[in-house]
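The complex is shown incomplete by one protein chain, all other protein chains being positioned as in the whole.
Let's look at chain A:
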Amino acid sequence: MDDNAILSATGITKIFPGAKALDGVNFSLRRGEVHALLGENGAGKSTLIKCLTGAYRRDGGTVTLDGEPIDPKNPLCAQALGIGTVYQEVNLLPNLSVAENLFLGRQPRRFGLIRSSAMKENARALLAKYGLDINVSASLDSYSVAVQQVIAIARAVDLSGKVLILDEPTASLDAREVEMLFAIVRDLKAKGLGIIFITHFLEQVYTLSDRITVLRNGRLVATRETATLPRQELVTLMLGHELQELSKSSHRKSEQLSEPRYRFENYGKAGTIKPFDLLVHRGEVVGIAGLLGSGRTETAELLFGLKAPDSGSKATIDGSVVSVNSPRAAIARRFGFCPEDRKVDGIVGDLSIRENIALALQARQGWWKPVSRTQQNALADQYIKALDIRTTDREKSIRLLSGGNQQKAILARWLATNPEFLILDEPTRGIDVGAHGEIIRLIENLCADGMSLLVISSELDELVTYSSRVLVLRDRQHVAELSDEEITTTHIINAIAARPSQPERSQVA
């Protein structure tokens, strides 16, 4: 095979009960290259990574590292061999200090006691290589996700040093942080590490990677040089069919809309989000744009009653004043809310897909009126089909699904309740291109059916496509509202970056 390969895998096969997750996949990683691993949700990217790092035992195939066959029994073993992994959700210990996290399990000792001064010294030296000058005694969770991400990389490279696997490292970072991360990755690449990069952002693939491997349905589709692979072709490789172009739907002009259905006035919560006014019409999508931490999620959580609004806040639906100060109250008013962090706030992992879909409906009906098994089955089957949730059957635990399919199941949970006002927080985050388009079409269909939607998204193109108005947030307040022709990505970026003290460059996207 490849002479310069540091890691090569041949014929990797992994069988799960009822499904072949990987079928004879070949993969090779060269020294000093960034190799993007792409595919739709459920294509087998995570499974391949887990087979390489020993998190799963492979059922067939060989893996060689530096020409030597390896068979790591667990990720620790792989780490010792030289393969380090950094996940999207940083898996370090947030309550320990930065230095402790870097040297956990291998602290410098004297007479069996940890030499914390030496440890801090080493930690500072290590992080200096990454251009990071921070207080290493502070606990890890006092730093942003981006910094934590860098610390995780520093630890992984320090421990392993041959192969670095980055599993969606940029999913929760903003543009500047992505730049910082990329600089570090380029630096490591120059030092001769092989880097596997998994992401859903195609732009980032083209910015950073040297080669691309595409998986689909557990099979290898192709490995190609990034420079010679046109974007359209890449998408075709990933999907197996031409992606339906996101059509820019003809916006309904805001003045053509009738009296607003939902009216939130002077709505706010001290310390969380400054009071704002929000109108939502029937059959309208209102988009919310802003950087991470600008108060987007806080706005959604306040509207859904997760936090009670301050006095002085006023909510009316169809002209009558209502109080929405708990999720149950919101659901009683036919609100629905798909949260941003679906692992923590969305899925109930050990319950089946069927139970997860029926959960909100059941909770609204009350425990004494069970949704019958037949009805649950019908609901689950209906949405598995309608939203194309990829699963072998509806009784599978939802945690076994890939991220995009979990997201669809959570959407199904709310659609099953027939909501009239649906709040979606980053509905397309961490989702592959195919599911992405499907979810956008779904949003447009729901809107056409008369539902009111509030959609938060970092993907401005997306907001432009379906919103009839876009609210822009900055520093925990609503700073601009764009409507009709004003809705363009440029306008949104300008509104986000309006203040000179905020040196935002345009979105890396």
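Keep this in mind: a residue touches a chain if its C-beta (ideal position, glycine included) is under 8 Å from a C-beta of that chain, and two chains touch if they have at least 3 such contacts; residues count from 1.
Here, contacts and distances are computed from a predicted model.
The chain absent from the displayed complex carries the UniProt protein name "ABC transporter permease", chosen from "Phenylalanine--tRNA ligase alpha subunit", "ABC transporter permease", "Sulfide dehydrogenase subunit SudB" or "Spore coat protein CotJB". If you put the hidden chain back, the residue from A:V205, A:L306, A:I353 or A:L422 that touches it is A:L306. Residue-wise, the contact with the chain that is not shown comes from A:E355, picked out of A:E100, A:E284 or A:E355.
The residue from A:C77, A:I134, A:A363 or A:L400 that touches the chain not shown here is A:A363.
Taking the whole complex into account, chain A touches the unshown chain at residues 15, 20, 304, 306, 327-328, 331, 337, 339, 344-351, 355, 359-360, 362-371, 413.
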